[in-house]
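The structure follows.
The complex appears here without one of its protein chains, the remainder shown in place.
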Amino acid sequence: MIHETEIKVRFAETDALGHVNNTNFFVYMEVARIEFFEKLDTSMSINKWPFIVASAKCDFIEQTFFNQTLIIETTLSRIGSKSFTLTHRMKDKETGKTVAKGEVVIVHFNFEAQQSEVIPPKMREVLEQYLISVA
Amino acid sequence: MIHETEIKVRFAETDALGHVNNTNFFVYMEVARIEFFEKLDTSMSINKWPFIVASAKCDFIEQTFFNQTLIIETTLSRIGSKSFTLTHRMKDKETGKTVAKGEVVIVHFNFEAQQSEVIPPKMREVLEQYLISVA
Amino acid sequence: MIHETEIKVRFAETDALGHVNNTNFFVYMEVARIEFFEKLDTSMSINKWPFIVASAKCDFIEQTFFNQTLIIETTLSRIGSKSFTLTHRMKDKETGKTVAKGEVVIVHFNFEAQQSEVIPPKMREVLEQYLISVA
Partner (left out) sequence: MIHETEIKVRFAETDALGHVNNTNFFVYMEVARIEFFEKLDTSMSINKWPFIVASAKCDFIEQTFFNQTLIIETTLSRIGSKSFTLTHRMKDKETGKTVAKGEVVIVHFNFEAQQSEVIPPKMREVLEQYLISVA
């Protein structure tokens, strides 16, 4: 399965080179990721937030511009015992062309105890539905 | 007295019109404001943060560009019983030319009780040093 | 007439006080404003962008939080010869409660000539439809 998020590029996200500043793709991925998280834990709130970003990466393939609408496809490429890797393909809504590809490693984290925790079975079950074999 | 803050415009703060996006001046004012707050309450921490923004305003006088260095002069134009008004003049460091003028109303706020509180005498004393009579 | 824009608060827009950082309301108003601009000039592109922000103001009425959905109602409170004033009421989508009120002065601007220009009749005609008498 693929989770889809739609983002319309804001003017404030462009820079003086006329295109979307690279740093905003990490904001787009966060929007997609949090939508995805809502599927994993319906009891989730800021006071009991169970995830932390361990690593984030983005490959920029095409320049993106103001007012462009992007679709972010979110899937999983890996599930570990305490962490998983989200894969984001960002494409232009109209043409379907890939503009960027991202990968974010998420750790299941207990902010109160300040330590990582094993992914519970119910969460793992949902995660597995989005796991894509790259073979 | 005037509190001075130096800011160098970041590339990510520009937009496709080639200048600094207007929304970033509110970030600059926040940087200046928080530096100023540190003079008001040395025991200040996020867990005991005593201020909330009630209103923010900025007049944009000159366009500002990437790599420009700005000086933000912070003074006060008003002290009330539970709030005060900070006045920010943002000028180009090199030429001294004013590029923007801002005004921010700050309420002395108790986040735990979720209500405004009277400004304590010690804080008022420091505030008065930055009060500028516009007469 | 009222132009409506829907915004869902992003996590990256919150701050360590747990609420939406005040500076982001200016981003929200920019999103609403640009949607509104599209009604004024269908030939608008970044290369021929005809507007510049002269002043922006926001009153913060209620704290706003992550994942909250806001409706931004955009109307006009003033049309001058070369500028106009947009008024934004931001309200919680669910409760209808006003969370912030903004006002932005826009100048009809020629970036090539770097000077303000009279609002053309056709643009004025559309603007007048959104003019609200405050009487």
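Each chain carries a letter (A, B and C) given by its place in the written order, and its residues are counted from 1.
Just so we're on the same page, a residue touches a chain if its C-beta (ideal position, glycine included) is under 8 Å from a C-beta of that chain, and two chains touch if they have at least 3 such contacts.
Note that the coordinates shown come from a computational prediction; the quantities given were computed from them, not determined experimentally.
Taking the complete complex into account, C:Phe66 is the one of C:Phe66, C:Phe109 or C:Tyr130 that touches the chain left out. Mapped onto chain A, contacts with the missing chain fall at residues 16-17, 21-24, 26-27, 30, 46, 49, 52-60, 63, 111.
Interface residues of chain B with the unshown chain, by the touch rule above, are 10-12, 14, 18, 27, 30-31, 34, 46, 65-67.
Within the entire complex, the positions of chain C that touch the omitted partner chain are 11-12, 14-16, 18-19, 21, 23, 65-66.
Here, only the chains that are shown with their structure count from here on.
Look at where the CA atoms of chain B average out and do the same for chain C: the two points lie 23 Å apart. Here the CA centre of chain A is 34 Å from the CA centre of chain B. A separation of 29 Å divides the Cα centre of chain A from that of chain C.
Of all residues in chain C, those that touch two or more other chains are 27, 30, 46.
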